[in-house]
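Apart from one protein chain that is not included, each protein chain of the complex appears where it belongs.
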Amino acid sequence: MSTTTESRRVTTAKAMAEGIGQEMQRDPNVFVMGEDVGAYGGIFGSTTDLFGEFGPDRVIDTPISETGFIGAGIGAAVEGLRPVVELMFVDFYGVCMDQISNHMAKIHYESGGNVKVPMVLMSATGGGYSDAAQHSQCLWGTFAHLPGMKVVVPSNPYDAKGLMISAIRDDNPVMYLFHKGGQGLVWMEKNPRSIGEVPEEPYTVPIGKAAVAKEGTDVTIVTLSLSVQHSLDVAEQLEGEGISVEVVDLRSLVPLDTETVLESVGKTGRVLVVDEDYKSFGLTGEIAAVIAENDPGMLKKPFSRLAVPDVPIPYARPLEYGVLPTREKITAAVKDLMA
Amino acid sequence: MTELDRLAMYRQMVRIRQYEARIMQEYHADKSPAWDIGAGLIPGEMHLSAGQEPAAVGVCAHLKKGDAITAPHRPHHFALAHGVDMNKMTAEIYGRETGLCRGKGGHMHLFDPDNHFSCSGIIAQGLPVACGQALAFQRKGTDNVAVAVAGEGAANQGAFHESLNLAAVWNLPVIFVIEDNDWAISVPRSASTAGVSNADRASGYGIPGVRVEDNDVEAMFEAAGAAIDRARAGEGPSLIEIHTLRLWGHFEGDAQAYRSELETVNERDPIPKYAASLQELGDLTDDQIADIQAEADAEVDAAIEFAKSSPEPTAEDALLHVFA
Partner (left out) sequence: MSKVATVGVIANPASSRDVRRIVARGPATTANDKINMLVRLMEGLGGAGVNTVISMSDAGGIAAGLAGLSTRKSASNWPVLHFVDQEITHTPTDTVTAVEHMAERGVDAIVVLGGDGTNRLLIGKSGDIPVASISSGTNNAFPSRHEPTVVGLAVGFLATGRVDRQRCSYRAKTLQVSDGSTSTKALVDMAILDGDRIATGAIWDVTSLREVFLCFAEPHAIGLSSLGGRLRPVCRRDPHGLRITVDERSNHRVLAPIAPGLVRDIGVAHVDVMSAGNAVEVDVSSGVIALDGERAHRFPERRSVTVSLDLDGPIVLDVQRAMQLAAEGQQVEEHNARPHTTDPSQTHPTNHEGESND
């Protein structure tokens, strides 16, 4: 990656916040609410500096009351506002899933298309820093499984801003799931890819369009979120060993860009799906089904997947890294496909 | 109508009752086999609101264009009192293309954005949504209010308490209406609710809570008027608990064997009671009673006819409207 002296490099967190802020400037109906989104700026930096710019009237700290304020977000959206609501950790979905699944996601359909819920529900996902079973999950597969909400999963600063602006402008409820390890926070180990070039002006990244993050010819890695950063690291390293890896960054699960996936797999004939969510009944199986439904013969090697092996995320470092999709495991899986 | 109009309230109660009575009749008319809840022109669960008319009529008499209501699984009385189109609502209950929701919602999921009306089959979960609507009204600087309706059983849900707290903290123009019909399906209030009165619970959040006894529509009208005026003036949320009456079962087909006070249910019917009190005042004649009933009969019959003659949606339509 080359940079010019004019280019501006910011963290994913800052890029997200900037996208929200620019939409707030453009549209007075946009406002933010959630726990500690105000003066704190969001525990994972998603609302950095917004409180100072827009004040407590538009960047609203809520009680620790997820059913209450997510429901309030829905009510406000139904009345034509465009709330950006933060669920601090996606793991907290258990105390508010009725509002998310039965209300936010279903109202448009139940109403026969007569009531829109233009709301963004952003939430921090992922592990890797020993926060254990109740603060380290990804769960995007869970939300993607339930109809009625778009599920957006950015992997880098540029997409974080562009997808946020698209999410806010979308007339549908959008789950915007960012990875804590990809935010570029000063208090967490970060991949250099968590800081990147981001244009200052507003722009959109379309929801439902995957990106080919790196082109290659031998193996396709289909992945998302922080695992994109790991996969790119692996791909660059394997390049030197003569293995050409193509990395497909899904960027959203709903809608799922099957076309880009199939195109890449059709080219390489080998696929590894890397997912930090649980293995069974999730994204990895879904991609396998997409390929199988299209043409099982397009694979030269059996389908391969790397995901959390159906255990809760453990605490101790060797345990946690034992189940997360690390660079080492991705490398080994790619080499297996090439063997 | 914000001034007390007794005849209008009586007419609305009779209209709602006639609606529920006819839906009950139609619901059972073609169930074959009779025990099959999914059979017939009106399939699925059916929760009718007979006996609870005073709650809806007393509140909705004060509402104006732009005011919102979130109702629970037993929503017809609030829908009709709030001006939801009876034809479209009936067509929805019959699962027709012309229904409020094109047949996608059914009787527990009625959405009428023109009247800011919605309901949810998940009890108490409409309360946070009403808070959000109230938040939107507050932010837009209108004097509209949101009314959140739940039963006394629902008031033991976390959503109830979270909503009261949120409404109080943010001083939202929301009115919580708790319909205490004594029964959470088959569990009496005494077995479900610590502290018993939800009017008292409101005071724990600094929200004025009033209990209206006797299922009295005029008392409800007065209390709701005070609460709605208060909300419109920016003075914040109120809670009104009305001791109302579930005249029929929890759902159609409920044998109510658990119900100890079943024998006296009809004596407590609020509509004949109100008619008698209006007659005593000289505000209602026998002729008017007959006329109002005939008017209601005709309107409801026409709505049912509209529903029955409307086309059904097709299987392909099921794939529409997931996303805007």
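As written, the chains take the letters A and B, and residue 1 is the first residue of each chain.
Here is the rule we use: a residue touches a chain if its C-beta (ideal position, glycine included) is under 8 Å from a C-beta of that chain, and two chains touch if they have at least 3 such contacts.
Note that the structure is predicted; figures quoted are calculated from it, not measured.
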item	value
Contacts of the hidden chain among displayed chains	B
Selected from B:130, B:166 or B:212 as touching the chain missing from the view	B:212
Option from B:138, B:163, B:181 or B:197 whose C-beta touches the chain left out	B:197
Residue in contact with the excluded chain [from B:4, B:185, B:294 or B:320]	B:4
Touching residues (missing chain, whole complex) on chain B	4, 189-190, 193, 195-197, 199-200, 203-204, 208-214, 216, 218-219, 221-223, 226-227, 230, 238, 243, 280-282
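In this text, only the chains that are shown with their structure count from here on.
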item	value
Residue ranges of chain A in contact with chain B within the complex	31, 62-63, 65, 67-81, 83, 95, 98-99, 102-103, 107-116, 147-148, 150, 171-172
Parts of chain B lying in touch with chain A, wherever the complex brings them together	68, 70, 99-105, 109, 111-113, 116, 118, 120, 122, 125, 127-137, 139-140, 146, 158-159, 162-163, 165-166, 169, 320-324
